[in-house]
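Okay, here's the structure, questions in a sec.
Coming up: chain A.
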Amino acid sequence: MTTLNSRVPEGPIKDKWTQYKDHINLVNPANKRNIDIIVVGTGLAGGSAAATLAELGYNVKAFAYQDSPRRAHSIAAQGGINAAKNYMGDGDSNYRLFYDTVKGGDYRSREANVHRLAEVSGAIIDQCVAQGVPFARDYGGLLDNRSFGGVLVSRTFYAKGQTGQQLLLGCYSAMNRQIARGKIDMYNRHEMLDVVKIDGKARGIIARDLVTGKIERHSAHAVVIATGGYGNVYFLSTNAMGSNATAAWKIHKKGAFFANPCFTQIHPTCIPRSGDYQSKLTLMSESLRNDGRIWVPAKIEDAKAIQQGKLKPTAIAEEDRDYYLERRYPAFGNLVPRDVASRAAKERCDAGYGVNATGEAVYLDFAAAIQRYGSEKAKVQGLHNPSKEEITKLGEAVIEEKYGNLFQMYEKIVDENPYKTPMMIYPATHYTMGGVWVDYNLMTTVPGLYCIGEANFSDHGANRLGASALMQGLADGYFVLPYTIGDYLADDIRTGKIPTDSPEFDEVEKSVRDQLEFFVNNKGTHSVDYFHKKLGNVMWNKVGMARNEKGLKEAIKEIQEIREDFWKNVKVPGSLNELNPELEKAGRVADFLELGELFAKDALHREESCGGHFREEHVTEDGEAKRDDANFAYVAAWEYTGKPSEAILHKEQLEFKDIELKTRSYK
Partner candidate 1 sequence: MSGFLSSSIARKVAMALSALFLIFFLIIHLAVNLTSLFSEEAFNQASHFMGTNPLIQFALQPILIFGVVFHFVMGFVLELKNRASRNVNYVKYNGAASASWMSRNMAISGGVILAFIVIHFLDFWIPELNTKYVVGDMSGYIEGTTNYRYYEELQHKFASPVKVGIYVVAFVLLALHLMHGFQSAFQSIGFNNKYTSCVKSLGKWYSILIPLGFIIIALFHHFNH
Partner candidate 2 sequence: MNLTLKIWRQKGPQDKGQMVEYKVTDISEHMSFLEMMDVLNEQLVAKDEVPIAFDHDCREGICGMCSLHINGEPHGPDRGITTCQLHMRTFKDGDTIYIEPWRAKAFPVIKDLIVDRMAFERIQQAGGYISVNTSGNTQDANAIPISKHNADLSMDAAACIGCGACVASCKNSSAMLFVSAKVSQFALLPQGKVEAADRVRNMVKQMDEEGFGNCTNTGACEVECPKGISLENIARMNREYLKASII
């Protein structure tokens, strides 16, 4: 086991980033023209990085598997983006954002990275406003903020329920400007299938044109991976259908360490699944928890009656309802962090109190909020003795204004009116805190290979706070990577163009081609989805919200079996040289089948409960997660050696100099 060098600069935490920027090497503008950078993935992180690097003068090649960068799954983020602007004057500061993020991450993130994130958070908002992102404003024309789970201030900027979309369109427009200038070569409908290393450095990629099936070589002086998380290892998640871990996993196999794969976030407010045909889960913004109260029936017989469809939730008396979050966590109530809320829901459902036919759902009830807002509104309008109907009507209007689009979405999917009957929600895999290990420069363990956004492991520790993913993606892409990559590329100004006819390219292309040819020629018995669903089942049942040693060991074995079966029996119709979605899926699932095993292995080795990782063996007396700072305050970075089961563990010890390690309490 080697020690990992995180390359965190010396000095007090507040000055690290500033001093770092003052002392790094820069590339002069004339030389930037001679340097190529490949950016794989064009969501918030990749898009903002591609645009900024091109603005600086580098030649950027950007790759997206969709038909446009605008379709990356960053677009689905609803709630908002955090920034320590303190516009509300409620005591926010860079330090508080830093503190909240480290605490929210259950003390498993790197302090220096998180502080840098907090420092640049304000600039993101300035930048986005300048780009024309239409954030919500108040009547005075200034920016509005809302509060989010796990924090005590209002620092979340939002654009209706479509914040991710608007931020992505912002960096998409910045990219478009550079594409028009010829500084970004945009490769839509292209998928990176492997990285090419020359003399130990990342020097290019092999990509497949998804329309023609052509396998292409692209060279560059540095490669940036920004391909998002691996939530689809569960098959059912809130990720997009195409979201995959192939780029991240392929670089892992080429030497990039993979860190903390077991830190996966299960989001508490998703629409429960309705049947086996389900292809994905839909998330509803966490902001709903600001006004919705979460409950299940207090009596088991009521729960059973509801599950059988014999009882309506509205018929259950107030005293027979168990508002379990308010009961267990009086200080934060329904606004506890995501991991806590998700586990509490699972705990109730496992105990038999679930409220739909599958027994896997809890209520999110707006009746109280409707009455509260209705009464307030009635007062404002000067209505004396308003009737209950009037109050309800006024209250529903307020709720509609706040959450109208979410309520409409719910009604379209579930076919129930959430204004009249409580919503049903259940946790679903949403975000992966773990990912490719990177140092302070966001460089992986392979020189010249960078990893940004959700794809890396860096800033969220074991649990991410709401509205922080957008912040991290844009911080990495707009304000961090463009500096740190220059420091590396300063040595490359005399290298010249990297040729693609080298043996290294030949070799990687051959291996890529071999795998693709194997798939189309295998003529097996089962479709790719068959294996993916099997994997997802194992992951959800045994490596899901709560894990134990027995289950994890079984999971590792089962995943190995599924993988073996997959390589024998997978069936991919169609051919190589055409648009072939089944072939695309096959490659992705092949990687998930390896990643899943490492995931379980990591979860098995981490003998503590922290953040999104909950081990049933490690709980306090009242059932809360029990962290083990003495033994596990480190980042587990895994090195690939041929098989996931033989991956070697490297530890990056986490030091908390500015924040005292405390038990996270939301009571």
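Keep in mind that, in the parts below, a residue touches a chain if its C-beta (ideal position, glycine included) is under 8 Å from a C-beta of that chain, and two chains touch if they have at least 3 such contacts; residues count from 1.
The candidate set was assembled so that all candidates are chains of the complex that A comes from, given by their letters.
Since we're looking at a predicted model, the values are computed, not measured.
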Candidate from 1 or 2 that touches chain A, complex-wide: 2
In the complex with candidate 2, residue positions of chain A that touch it: 48, 51-52, 55, 66-68, 70-73, 75-76, 85, 87, 120, 123, 125-143, 159-160, 162, 165-166, 169, 171-174, 176-177, 179-180, 186, 188, 211, 238, 240-242, 274-275, 277-280, 282-283, 408-409, 412-413, 415, 478-479, 527, 529, 571, 573-574, 578-579, 581-582
